[in-house]
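To start, I am sharing the structure in question, which I have written as C-alpha cells.
Of the protein chains in this complex, one is absent; all others appear in place.
All chains are identified by letter, namely A, B and C, in their written order; residue positions are counted from 1 within each chain.
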Amino acid sequence: MNSIGAVFRVEIFGESHGGCVGVLIDGCPPGIALSGSDFTADMARRRGGGKGSTPRREEDRPEISSGVFEGRTTGAPVLLTIANSQSDPSAYEDLRYTPRPGHADIAAWLKYGGFNDYRGGGHFSGRLTAGLVAAGVVAKKIIAPAEVKAVIEEAGGSREIERAVEAARKDGDSVGGIVTCVAKGVPAGLGEPFFDSVESAIAHAVFSIPAVKGIEFGAGFSSARMRGSECNDPIKDRGGATEKNDAGGILGGITNGNEVVFRAAFKPTPSVSKPGRTVDLRTGKQVEISVKGRHDACVAIRGAVVVEAVTAVALADLLLRASGSRVKTGG
Amino acid sequence: MNSIGAVFRVEIFGESHGGCVGVLIDGCPPGIALSGSDFTADMARRRGGGKGSTPRREEDRPEISSGVFEGRTTGAPVLLTIANSQSDPSAYEDLRYTPRPGHADIAAWLKYGGFNDYRGGGHFSGRLTAGLVAAGVVAKKIIAPAEVKAVIEEAGGSREIERAVEAARKDGDSVGGIVTCVAKGVPAGLGEPFFDSVESAIAHAVFSIPAVKGIEFGAGFSSARMRGSECNDPIKDRGGATEKNDAGGILGGITNGNEVVFRAAFKPTPSVSKPGRTVDLRTGKQVEISVKGRHDACVAIRGAVVVEAVTAVALADLLLRASGSRVKTGG
Amino acid sequence: MNSIGAVFRVEIFGESHGGCVGVLIDGCPPGIALSGSDFTADMARRRGGGKGSTPRREEDRPEISSGVFEGRTTGAPVLLTIANSQSDPSAYEDLRYTPRPGHADIAAWLKYGGFNDYRGGGHFSGRLTAGLVAAGVVAKKIIAPAEVKAVIEEAGGSREIERAVEAARKDGDSVGGIVTCVAKGVPAGLGEPFFDSVESAIAHAVFSIPAVKGIEFGAGFSSARMRGSECNDPIKDRGGATEKNDAGGILGGITNGNEVVFRAAFKPTPSVSKPGRTVDLRTGKQVEISVKGRHDACVAIRGAVVVEAVTAVALADLLLRASGSRVKTGG
Partner (left out) sequence: MNSIGAVFRVEIFGESHGGCVGVLIDGCPPGIALSGSDFTADMARRRGGGKGSTPRREEDRPEISSGVFEGRTTGAPVLLTIANSQSDPSAYEDLRYTPRPGHADIAAWLKYGGFNDYRGGGHFSGRLTAGLVAAGVVAKKIIAPAEVKAVIEEAGGSREIERAVEAARKDGDSVGGIVTCVAKGVPAGLGEPFFDSVESAIAHAVFSIPAVKGIEFGAGFSSARMRGSECNDPIKDRGGATEKNDAGGILGGITNGNEVVFRAAFKPTPSVSKPGRTVDLRTGKQVEISVKGRHDACVAIRGAVVVEAVTAVALADLLLRASGSRVKTGG
C-alpha cells in the first residue's frame, strides 16, 4: 500500500494541506549518525525556487521524532515529520467537484468514494515527495560508499532546459522532462532473477513519484532497435566490468558491478492556467476550468532529487536483503 | 525474492535444464473452473515455432498438482509444473567458465558464488516464462471480464517484423522489439498513490521478464516533450472517461476507468552466433565466444504473451486487494 | 520488523523517554468516523491509576496527524502520535550499564550494539502499548459489529486480584496474571489452514505485548489432558455453531462462527525494588541492583485493554484479507 521495501521499509503519510507530511522508516541499522542538518542539502534541492518553480517555499526541516538517540540511529523505527507551514487549502475549495484534468483528483474520488482530502491533491500531492527525499537521505547513508546522482537532462524535448521552462511558464503552461540517474559503486549480485529484479525494484520505487510515466535502463528503448551483437556488453574482467554499459549495470535482473543507469520520463504538471475540460461531479456535465495557485512549470527539475531518493531507498533494501542471503552456512 | 503479489501471490521455480519449471499460486479464490485445456492457447503462443524462434519445442502442458478438485479451484495453493522434456544440458558445458556477454551468467556467478545452475541460464532462463504464462492463464480468469492483450508492434525499429527478424537470423544475429499491451475493462480505483501505483505494480511484474529494459505508460517518454495543456486528458463523465488517453488509464497511480495502455522494450537476445568478447573465469583473461544452441532471433515475438500474463497477474493482485479495502464499515 | 498485518497494517514507533510514541496505520478503509474522543475510554483503561499501577499518569490523547479529513478516514495512512509529557529519563542513567534482570535491556544491548535508547527500556517499554491501544480503537471500528473484550481473571494465581497485587506492592515486588479475551460476532471462515491460522495471527499479535509468555485457545493446555471424545465440539447447525466451545472458535486455523476465546499469561513485571543480580557491562562483573522509579505491581491489569487492541488489529487484517479472497469470479 503506502510502503516499500522488505528489510529497509519506508512508509509515507500526510496530505498537502494537512498538518504535516513525512515518513516512518523501519529496518534502519543501528549506529548511523543522523541529525537535522543531514537533510538540509537535499531538502533544498527539492524545495526549488528557481524560475518556473512554485512560490510555495516551506523550510522543510524534517523533525526526527523517534529512532535516534545521542545522534545515532538506534535500530528502532525512525519517524520523520515535516510541517506544512504554508498550507493554504482555501485555494482548492472551488475544485472540490471539478477534478483537474490530468490530475489524480478523479481517480481519488472514484477510489475513496469522496472521502479523500481533495485539497491540493491531498495524499496524492507532490508535497508528499518531501518525505521521500527525507527517506532518501537516510538510505544514502546506508548504501555508502555507493552513491546515487540524478539530473534533469532535457525539458520539453530540449537540452536548453531553462529556456524551455520559461517559455512554457509565460504561456501559462507547463512542460515535461527527462531525468537521468546513475548509481556508482553498487556491489555486484544485488537483485533477484524473477519479480525482484533490480529493474523491478527501482521501477517500482520511481513510478511512485507523481508525474513519472516511463523508465528505461541502459540503452532501454533504443535497445529494441539494436541487434544482439551490437547491444551485448563485452565482459572485461572477473568482477563483471564491461567495455560499455548498454545493460545499465543490470543483467538477468542482477547488478553486474557496473554503474546502474536509467532514465525516467516526467510528464508536464497538469496544473496549468490554460483552460481545460472536466466534468462537474455534482451535475455530470462537462465544464471548463483553469488551475490557479502556486505550481511548477516543470516538475522534472525538482524531480531529480526525488528520483535519487527513491533509488537510494530501493538500493538500501536490496543491499540489506542481500546481506541476509549471503550468510555463511556450515551445510 | 522469487514471488510477486500480496493477496494473489505467484512464486516461480525451476531451471532451464532441470526437471521442470513452474509456479505455485497462493490466494486464488475458490470456485474457478480450471483444467489442462485452459492453458493450451497461451502456452502455444509462448512456445512459438515461427521463423526466428528456437527449435526447442516442448509440449508445455502444465500439470495441476494441487489446489484443484472436481475441476475447480479449492482456495488452496495451485501448483503448476511443466516438464522439461527436451532439455539438453550438454550444449552448455563449454560455457561454464565463459559467461555469455549480455546474459545473466556473470551476474549469477557473482551473486551465488558459483553454485548456480549455469546450464542454459539455469533459473534465469527464458524457459522460466512458461511458468509465468501458466500463472497468467489463472490470473486472466480472476480479472474477467477485464481483458489483457499484448502484441509485438515493432522489431529492430521496423514495423515489418518478419523481415527484420529474418534478416537478423540470416546474419547469425538477433534483434530487439517493442510490445504494446492494453487492458480493457479494468475498474477505476485500483492501485495506491505511493509505492503501489498501478504503474509500479505493472512495471515490477514486467521487468521480471528477461530482456525487458524499458516501459512507458500512455504517452510515456513522448509526454516528456509535451506541454501540460497538450498532455492533459479532458474528462468526459463522472466515471472518469477521458477524450484521449495520454495517461494510459492511470492518474495519480490509480486506474481512472480508461484502458490501461503501456509499451515494453525488449533488448535483442544476447545469444548470437556472431562472436563476442568475455572473460574466462578461471584465468581472468578475455576470450572470444560465439553462442551455439537453439535460440530465438527476436524474443519480443514470444514475449508478448508473457507481458500479457504478468500484467494479468499484477491486475489480479490489485483487484483482490481492492476488494479488501472497500469493505463496508459501520464506523 | 515493527509492523503487523498484510492489508490492515500497523507500524509502531517511539521510545519511553523520547518525544512521543504512536502508530502509523495503513490500509484503513475510507469513510470511518474518527476523532480524538474515540480514544478516551480505551486510553484511560490503559493508563490505569488504581492501586498497584505506576504513578506516571500522562493524558495520552492521540493526535491524528494524517489520514482523517472532515472527521472521517480518507483511505490514506493514519498517523497517531501520543506525546510523552511526563518523561523523566534521569532516573535511568544509573541503569545504563547494569541491565535490569528480566528486562529487555541486555537483549537490546546485544542486538543493537549499545546504540539503543536505554532510558526506561526505550523502544521496548510498556509505554509503547499506548500506540497499540490507539490502533485498537481504529481496528475495533473496522471489525464492528464484532466485538472484543478482555479482562484480567487472576493475578498471582489468585482470583482475588486486588489483594494479591496489594500484597506484592507492599513487599516491593510484583505479580503476574492471566487475561481472558473473547471476540463475539466474528464471521466464520477467517484465517488460513497453514501459517496464517487465526491462532497464528492472534498469537503473533499478542506476543508482541511486553510480559506475555503464554497463550492458549479454547481448552488450550487442558485439551492436552483430554480424550478426543471429550474435547470434540458437537456441531449444532450449518452455520458451525457447536454445543460447547473447547476449540475456542477456531478449527483447522479457521473461525467456525463461535466466539473466539483465548487466555494470555503475563509474567510479573521485572521492575521490582527487591534487589536482583545482574552484570556490569563495563567490568563484566556481577553486581546487585534494585529498580527504582514508577512501576506497576501487576502489568496484567492494564494489559487487558492491550490484549483487546492487538486482537482487534489481528482480526481487522484477517477480515479485510478475507474480503479480497471472496471476490466473485466469472471462471
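Everything that follows uses one rule, which is that contacts are C-beta pairs under 8 Å (C-beta built on N, C-alpha and C of every residue); 3 or more make two chains touch, one makes a residue touch a chain.
Because the structure is a prediction, the values reported are computed rather than measured.
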Q.
Just to verify: which one of C:P30, C:G120, C:G136 or C:P210 makes contact with the chain not shown?
A. C:P210
Q.
Using the touch definition from the top, which of C:P30, C:G67 or C:G121 touches the missing chain?
A. C:G121
Q. For the chain left off this view, which of A:G18, A:P193 or A:G303 is in contact with it?
A. A:P193
**Q.** Touching residues (missing chain, whole complex) on chain A
**A.** 6-7, 27, 29, 31-34, 73, 75-76, 141-142, 144-145, 193, 319-327, 329-331
Q | Touch residues of chain C, complete complex, unshown partner | A | 1-4, 10, 12, 99, 101-108, 110-112, 121, 123-124, 128, 154, 156-157, 168, 171, 173-178, 188-190, 192-197, 199-201, 203-205, 207-208, 210, 212-221, 223-240, 242-243, 246-248, 250-257, 265-272, 274, 276-279, 281, 284, 286, 300
Q: Name, in rising order, the residues on chain B that touch the hidden chain in the full complex.
A: 1-3, 7, 9, 11-15, 18-22, 24, 26-27, 30-31, 65-67, 69, 72-79, 81, 111-113, 115-117, 122-123
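Following the convention adopted for this analysis, only the chains that are shown with their structure count from here on.
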Q) Looking at C-alpha means, what's the farthest chain from chain C? A) B
Q. Can you name the chain whose C-alpha mean lies closest to the mean of all the C-alpha atoms?
A. A
Q. How would you label the chain B and chain C contact, same or different, if same means the shared numbers make up over half of all numbers there?
A. same
(Q) My parser should flag the chain pair with the most contacts; which pair should that be? (A) A-B
Q.
Can you work out the whole-Å distance between the CA centroids of chain A and chain C?
A. 36
Q: Using mean C-alpha positions as chain centres, tell me how far chain B is from chain C in Å, no decimals.
A: 43
Q.
If I count partner chains per residue in chain B, which residues reach a count of at least 2?
A. 193
